[in-house]
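Complex shown without one protein chain; remaining protein chains in place.
Take a look at subunit A:
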Amino acid sequence: MKFRLLLTLSAVTLICVTTSSCYDQLNLENASTPLAFGMDLNEDNQLELYTSTPIFSKNIRKKSLEINATIRTLRQSKAVQNAQSPGSTQGRNFQVILVGKRLLQHEGWIQMLDVIFRDARNTVTDRVVAVDGALSEIMFLNPEDQPLLPVLLRGMITTSSDNAETVSTTAQELHRQYFEKGITPSISQVKVKDHKRILVTGTTLLTRKGRYAASLGYQESILLNTLQKKAKSGVSLTYSIPGKSKTGPFDTDTLSFTAQKIATKIKTSYQQSRFQFDIKLKIAADLTEVMFPYNVLRDNKQLEPIIAGLLKSQIEKLLKKFQRHNIDPVGFGLYARAYQYREYKKVQDRWAEALSDAVFHVSVEFDINAIGPVK
């Protein structure tokens, strides 16, 4: 009995002694958690890293610490980051990943993000944002009347993408768009205006390998989201109605509406050795702003086809733009794979080129649901 007790006790002691220390312990005071990181190229085409870390201290007026260094890879940069920050750098809470315009002129930068996915401790829900301009400008801007840059950017991207005015591409989503052969990546775009204001300007479209291809404004971004079936009810579009007169400097010929129901149908076929896409868009909307005299009962039937026509021509222009740049941000390749697998399989490795040869048939049906409380 005594022997057993002794044995148990010694086993317990041994286990306590060997396993009680936690090797991965990190006190919060010793951690420094950058909320944003950015990559850009400098004039000599060297990779530059920027991070923005919040500083929690009463006596420091500036609330964040920005680090800038020339690096080879992201993981290798950890030493440089540690050397410049008060604590051990942790990549666990990134809100946004910024990429500069010079970087986007080159292919292959998405591969540089490998550590984000390979190190399991990194977050993958950080939004990827293209900066239209130099990254140094936006990182060191620190406007006094705005929250910390990462928080500000994340907030702007979230609200804009909720209204479909830009895409909401997380690192995870970028990974998907990069590896999926039937789609090309698209990320949010911001820029610094007049060296003091940061604003979201729409969407940056990338080629299959990640090189910059084209940009979309708000309205085009909404249409892109609509084609991707990501636009929710509540998105707002504005059009100038042809034939209505302008008054002086004011655009009194315009009309705005808020879409209540959006239904996008995409059908695929393969004819005459080209892919054919039938895109049927059905929008039921409330008019929210009409600048010209308008009679509901009489003009309704006239106005609906006019708006439908405007939508149609803008979508067609957008599709032409995609084809011209050899990109497929909508993901038509997914439809081609699902419905025309045999033909798709032949061209899947150069899908974007195959798409530039495709034929689109767009038809738009537009219904006015409500006109608001005034006639």
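Points worth noting:
In this text, contacts are C-beta pairs under 8 Å (C-beta built on N, C-alpha and C of every residue); 3 or more make two chains touch, one makes a residue touch a chain; residues count from 1.
By definition in this document, contacts and distances are computed from a predicted model.
The chain not displayed here is annotated in its UniProt record as "Spore germination protein", chosen from "Spore germination protein", "Quaternary amine transport ATP-binding protein", "NUDIX hydrolase" or "ABC transporter permease". One of A:I15, A:I60, A:A79 or A:L199 touches the chain omitted from the figure, and that residue is A:I15. Touching the chain that is not shown, out of A:Y239, A:Y270 or A:Y335: A:Y335 (per the contact rule at the top).
Of the candidate positions A:F3, A:F179 or A:F250, contact with the hidden chain is made by A:F179. In the complete assembly, the contact with the undisplayed chain comes from A:R121, out of A:R121, A:K346 or A:K375. Within the entire complex, the positions of subunit A that touch the omitted partner chain are 15, 18-19, 22-24, 92-93, 117, 120-121, 123-125, 170, 172-173, 175-176, 179-181, 183, 334-335, 337-339, 341.
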